[in-house]
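With one protein chain removed, the remaining protein chains of the complex are shown where they sit.
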Amino acid sequence: MIAVQTINGLQLGILLFLLSSGLTLTFGIMDLINLSHASFYMLGAFVCASLTVLTGSFLLAIVMAVPITAFIAFVVEWSIVGRLYQRDHLDQLLATFGLILVADTLVHWFWGPSGLAVPLPAWLQGQVSLGASLFDPAIVIPTYRLLVLGFGIAVALGLFWLVGYTRTGMLIRAGASNRVMLSALGVNVRLLFTGVFALGSVFAALAGMLIAPVTEASIGMGNDIIITAFVVVIIGGVGSIKGALLAALFIGLVDTFGRAFLDVLLMQIMSSQAAETAAPAISAMLIYLLMAVILVVKPQGLFPPAQR
Amino acid sequence: MLEVSALSKHYGGVKATDQVNLNVKAGECHAIIGPNGAGKTTLIGQLCGELLSDAGVIFFQGRNVTGLPMHRRVQLGLARSFQITSVFDDMTVLANVAVAVQANRGHSFRFWRPVSRNESINARALEVLRLVGMEVQHQQLAGALSHGERRQLEIAMALATEPQLLLLDEPMAGMGAEESNAMLAMLQALKGDITLLLVEHDMDVVFSLADTISVLVYGQVIETGSPAQIRNSATVREAYLGDAG
Partner (left out) sequence: MTDSRLPTGVALITLILLAGVPLSLYYAGHIFWLDIFTRAVVLAIAAASLNLMLGFAGLASFGHAAYLGIGAYAVGVPAYYETYGGGGMIASYSGWWHLGLALGASALFAAVTGAISLRTRGIHFIMITMAFGQMLFYLLVSIDEYGADDGMTVDLTSQFSHVDLSDPVMLFGICYGSLLLLLLLQYRLKHSHFGRILAAIKQNENRTRALGVNTFYYKLTAYVLAGVICAYAGVLMANFSTFISPGMIEWTRSGELMFMVILGGTAWVFGPVVGAMIFVLLEYFLAGLTVYWHLPFGLLLILTVLLFRGGLGGMLQRIGATRGEGQS
């Protein structure tokens, strides 16, 4: 049980990281608070679902969906989001909230009101046995979950490489700590911003694509998880990719374990009936309580960015 | 009045202020000078409570204020003016000063009576405005004032908190010659009534106002003395005046 839940928690963590890395980047560099991330998460899932049905291949669908969502991100950035960088956070929030409404409705119009399932190829539908551990006589995990985990880790590593070891990454880091300096260096700031927005959006879309076979694509699917991604960004420290990764894995594990084991834990200290009533309520609030505690101790999150 | 010992603040590996010692005596005008990046702004921030110090202690009127938040220090009589003019643009000149008067009079948890008709607050605010020669403009919106007038208002707001010690962060910044002279005259008049701690780039102003000067270089006080001592100090000349040409 514990091993399986750990894998589940890590998988949730990886998805949260894909979502929150884009959020934390766009905030750190463009000073933009961006709700439309939720829409790209949903778009990724729908585009991928349609392409999977169309091409018959899930992997091919992912490969094709990435440039499509990137293109949509370019259009959105060019037409609307690009005009928001100089505005205050409230304006950004409302305008991108408007974008969510527009996106939800367009998806409704295009794909219809009900969800869209993504069929997995046969080789991903099976389960893998990973032997036994101290707590589990036999660990059996769906192959697809392992794939998600591996893929997510690969993308995370790619992002760290991009930000840490490339010229673009150097510009991104420079932009996060000092925006004025960038234009002084002669960098095309507008282009960099567009690129970062598209990158973040594609990451969100990738998260949506990966989750689609598990939950199916549905309208408004991003509107809940985006708030969890916010919690990750806050806990990790706004603007910090490392913080986002650690906080995402942490939140993923805490949330999963809370839902799976809290009732058992509570039964140690209260009657089983009381525990069964209290456990769902507490586990629903767990990550927010955690956030509150962390903020009391460190109002800027665990890894606040260096001086701006 | 103000005793500072071994005060330090680090940003990452950079020491913005490093073991600063300072002793400001009651009634004097104490100036802090130093090249750009010497840590003057950080020091002001630490003294007024905007920044928390990494090490060292600050005693104000014999009381340890090192850990006190900014608003508490103001209530004890340690006020500041800002280098970048910080006035409430959407309020009238009178209201700007009245905010400070309100703060000085205790809490403002009064929800019903219009504050603009509180004659006791208005009278005190006008009195302070008269002190800086601005009572004529008291109806104007602060946002509509000239730069020099905004600087004056800035000082008036600090004065309205009834400070024992006033930290002046570059009061002359961005002023023309005429405006500077008016400000200088105003500060001359304040001197003696209120202890002043002045951070300023304009050496003419510093040498005509200050009783004591401390020189801050790379976060450290390298010399403290009378204007004459500082003018003739070899250390200062080498580290600072020499650099400036």
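In order of appearance the chains are A and B, and numbering begins at 1 in each one.
Heads up, the rule we're going with is that contacts are C-beta pairs under 8 Å (C-beta built on N, C-alpha and C of every residue); 3 or more make two chains touch, one makes a residue touch a chain.
From a predicted model like this one, the values you see are computed outputs, not experimental measurements.
**Q** Among B:58, B:100 or B:126, single out the residue that touches the unshown chain.
**A** Here the residue in touch with the unshown chain is B:100.
**Q** For the chain not shown, which residue from A:54, A:75 or A:281 touches it across the whole complex?
**A** Looking across A:54, A:75 or A:281, the contact with the absent chain belongs to A:281.
**Q** Of A:1, A:53 or A:106, which residue touches the hidden chain?
**A** Residue touching the absent chain, from the options given: A:106.
**Q** Contact with the hidden chain only, please: which chain A residues?
**A** Touch set of chain A with respect to the missing chain: 27, 33, 80, 83-84, 87, 89-91, 93-95, 97-102, 104-106, 108-109, 223-224, 227, 230-231, 233-234, 238, 280-281, 283-285, 288-289, 291-292, 295-296, 299-300.
**Q** With the missing chain put back, which residues of chain B would touch it? List them for me.
**A** Missing-chain contacts on chain B: residues 48, 50, 69-72, 74-75, 79-80, 82, 86-91, 95, 98-100, 102-104, 108-116, 118, 157-158, 160-161.
One rule holds for everything that comes next: only the chains that are shown with their structure count from here on.
**Q** Determine the centre-to-centre distance between chain A and chain B, using the mean Cα coordinates as centres, and give it in whole Å.
**A** The mean C-alpha positions of chain A and chain B differ by 47 Å.
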